[in-house]
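Questions regarding the structure given below will be posed in turn.
Yeah, one chain of the complex is gone here, protein chain that is, but the others are all in their spots.
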């Protein structure tokens, strides 16, 4: 697929996403952009006529994702490479990771086409379950008991034990993910300028255990202890694996960052984080 | 079943529980107690010869439970009445609610038979799902998203809204339950002398939401909002119900307390709570 | 002083309070109320001509306080009786306890004069330092190390030890005070319908120690241990005492509640609590 092509990924089954995507399409066509559409997004009638691509196989070098944080995280799980840049357009209540608002689509699409943005390379996690490689993880890898049962597990960093926990589970998050689930579970916010991983125990019986922040380069191992209840391993809230006693989860920094074009780098990051909650009461 | 009968409930499939129960049996027989055994516990060969009873139907007026907190909580769910008193013997790692240790079984069984103990009446919760009455609840009623998905729900007290939450769920605990799951989730310890209910939000997106302590007499309602993901309602970590958007959970003080004979009322309660965690590293 | 008299207490040295108090005065005079002014508040020229009263000695039976939470707390410390009712008018950024806003002064003063309000009787704390009685306490009694030094102390309830702490100190708060300093320090919100006391340890070295909620009837004792650094005992953020090693602080429920007339009892209490923070970024 040639260098000029712009790919489109749209959240499925959403009137709001459909409407928003139409504005994106309009802006792209105004600039005579060459357009292709991600396979599944072609379910929308107004997109069905465009050439299609698969995120895992033949993505164009520039992609616009329309939807919420879930849509973007799913797209990046399948787009496990760093030679494709993504622009995010918010269509939904929650879109912390997507910085283009519907009202400004025309201007931002033009900026995207003409290179007026800042490129960010976000560290991702490489997650293996019993040596099997799992999808690329941008926000967090969560180990949590099934049906809210207490699980028993150990957590190691480069061979040294950090925790021995009986509890709901643990959240391992990247810098980007630190303001998501990690924050709700009592983990700290990691500044975007620091490449680190946060460990946040979830409701441990051992109430003295607290969040730990590690270098992103750490090799983290989580081991379900004998006689533990079963657990799920959940990547970015999207991909789910079963975990049994004795299973081993290895987490390390991925060699493949997620690449995003951002248009509001001048905005105050912390104001964005701390006022986000105001929309929820 | 006559007034003199002593019932026995034993944690299933546990060598430790079996061994401990044998000591209890020996002490009972030394005092020529009339013994019956809970139906399922008769799976142990050494108990199969005794007359049986069902906790829901014909429990004797005094019962000894051998096992961990889970065994006791399960027994009380089925024993939804206050004319039966329970003595707990710990056989397992966790037994915060059971105050008799294996080494002192002979003495405490004699105390139990001869009335040397203090009776405690613990408030329980009456929980209804869409008006259907569920098992008696001693520790806590937990609403939590399936497969760790965020759920959206409102919480009311006597018709007034307390919370509107997007998060993992919420723990509603009694005074007795306040030192269990509630404590791990950041809820306060409620003094045994205060009849209250603690609400502890679990990992809310709205990080400004904090635990609330209500009078035990409050009528609490939890309502899964439209478009919420599905949830489980879990009572005392034992009984599980499915909850769907629009479903209504009503929680109020049960008219039937749990009645326990306790032998170590002179012990420091808070020392017990705060040092319990030390056994876990 | 006769039954018809209305007393006025105004926050000192504040243009905003002066302006607000003028509106209150205007409303009172429109209804030909008989007016007296608290001694210190007569420093304002426009109030100097009215008869004066002292809060400790001869308060009229109905008093209007104009200012912020600090003004109200100070007034109640001096007004240690329950035969005087107080109406609060907010003149300042923070006024959680004062429910009349400047724009509605005319209507609420009329309501106050004609008895259209709901009376609330708020539990206060009786605090003694080495048996010396201190001012009435509505929100909280705080023990905290001087110059941020770690102090060592024990906390007892009815003779039983709850905590042994090395840390910054502890907050003992009433139900009303639970949404103030207690909440910031990680303590729970206590529902207005529950008469209780919250203990919130401040930055303890023993990180497993958590907030405890007690019956309001508890007799709480705090004892500075030998070799502890010196501390302050601070009541409602207003009254300060020095505390030395070996000193004993006794806290119990006061027999004299604070009596307030409230005009917005129909408002959602929890919405008020959780949205209060929104005004701060």
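What to note about this one:
We just call them A, B and C in the order they show up, numbering each chain from 1.
The rule is simple: a residue touches a chain if its C-beta (ideal position, glycine included) is under 8 Å from a C-beta of that chain, and two chains touch if they have at least 3 such contacts.
Remember, predicted model here, so these are calculated numbers, not experimental data.
When the missing chain is restored to the complex, the residue among C:26, C:48, C:133 or C:206 that touches it is C:206.
Only one residue from A:125, A:209 or A:260 touches the chain missing from this view: A:209. Note on the undisplayed chain: of the listed residues A:4, A:29, A:191 or A:242, the one touching it is A:191. Mapped onto chain C, contacts with the missing chain fall at residues 142, 144, 147-150, 164, 166-168, 181, 183-186, 202-208, 232, 234, 237, 240, 277, 280-281.
The missing chain lies against chain A, touching residues 157, 160-163, 183, 186-191, 193-194, 196, 198, 206, 208-215, 218, 268-271, 274, 277. In the full complex, chain B touches the hidden chain at residues 207-208, 210, 271, 274-275, 278, 281.
Everything that follows uses one rule, which is that only the chains that are shown with their structure count from here on.
Taking the mean of the C-alpha atoms as each chain's centre, chain B and chain C sit 39 Å apart. Rounded to whole angstrom units, the spacing between the C-alpha centres of chain A and chain C is 47. Counting only residues that touch two or more partner chains, chain C has 208, 210, 271, 274.
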